[in-house]
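Here's the structure, in structure tokens; my notes come after.
Now for chain A:
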Amino acid sequence: MALIELKHVVGGYGGAPILNGVNIAIEKTDIGVIVGPNGAGKSTTLKAIFGLLKVTGGTIDFGGENIANSLPDKLVSKGLSFVPQEKNVFTSMSVEENLEMGAFTRRDDFRQTMNWVYGMFPVLAEKRRQPAGELSGGQRQMVAMGRALMSKPSLLMLDEPSAGLSPRYVIEIFETIQRVNKEGVGILMVEQNARQALAFASKGFVLAGGQNRFTGTGQELIADPEVAKSFLGG
Partner candidate 1 sequence: MTELVFFTNQVIISGLVLGCIYALGAVGITLIFGILRFAHFAHSELMTGGAFIAFLLASAFAAWGITTPIPTGFVVLPIAMVITAILSLGIDKGFYAPLRKRGAKPVTLLIASIGVTLMVQGLIRLFFGAGSYSFFETETKDVFRIDLSALGSTRPLVITEPQVFMIVVTFVSVLALHFFLTRSRLGKAMRAMADNADLAQVSGINTALVVRVTWIVAGALACMAGTMLALDVTLKPDLAFNIIIPIFAAAIVGGLGQAYGAIAGGLLIGFAESLAVFNWTMVLRPLNGVLPDWLQLPATLALVPTEYKLTVAFVILVVVLLVRPTGIFKGASS
Partner candidate 2 sequence: MLGRALLAFAAGAAIVYGARKADRIGITGRWKTVLTVFAWFVAYVLYRSQLDPAAAYIESAVGGGWVGGLGGHPVLGWLFGGLLAAGIAYIVGKISLGLRTDYLAIATIGISEIIRALIKNMDWLTRGTLTVSPIPWPTPLPQSFQAGGMDNLSALVAARGGFLVLALVVLGIVLWLISRAYAGPWGRMMRSIRDNHIASSSMGKNVKARQLEIFIFGSVLMGIGGAMLVSFVQIFDPSSYQPINHTFLIWVMVIVGGAGNNWGALFGAVLIWLIWVISEPLSKAVFEFVSMWSSNVGWGAIPEIEARSAQMRVFVLGLVITIALRFAPKGLIPEVVKRG
């Protein structure tokens, strides 16, 4: 059974729907990448899963139940985490406090998880007392991912994790995402660097106009001449 499965999801911010039937299925071992032109509903899909906008049709199955229109704090306790694209760290709080906030829903001892996160991002361990607002863009992205991992999610959703980063950091973040996936966390991300992200994606979804246009493995989509022509810039 899939870890998360979206079937014909329709939804929007109250006016005309932005999503007109999105289908996505991700296994625990998968890295799923959503690509597509601006306004295709990529970020909206993630927000719909996370209960940040109204889902008016279709189902979102996660862990055997329909989670459409659940509140974010319930979803976090169920094992879903989300890293927004912008403003994704608490700038006035220290790195360690940022991580603690990610563990807010947990009432057990989360020190082990924190060490796990620090093991994955050694630079954060060095700067644990520093306010997150003083870090560089790449390091902030790490804090944001670390915060999202603190709830020990089974599915991590990332909204354009490479946005605004220098090419060196883009590679580093993508490598980190693959490492997180190997540790047993399913990944669903939206990416602008489509070609680069699809290269390591086990599942790729091309959205346009709020609907699936193409679905396949990352390599298949890169190899598909039509996808390459219309969506990957030739």
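Selection rule: all candidates are chains of the complex that A comes from, given by their letters.
Just so it is clear, a residue touches a chain if its C-beta (ideal position, glycine included) is under 8 Å from a C-beta of that chain, and two chains touch if they have at least 3 such contacts; residues count from 1.
These numbers were taken from a predicted model, which means no experiment stands behind them.
Comparing candidates 1 or 2 against chain A, the one that touches it in this complex is 1. Against candidate 1, the residues of chain A that register as touching in their complex are 50, 52, 72-73, 75-77, 82, 84, 87-93, 97, 100-102, 104-105, 147-148, 151.
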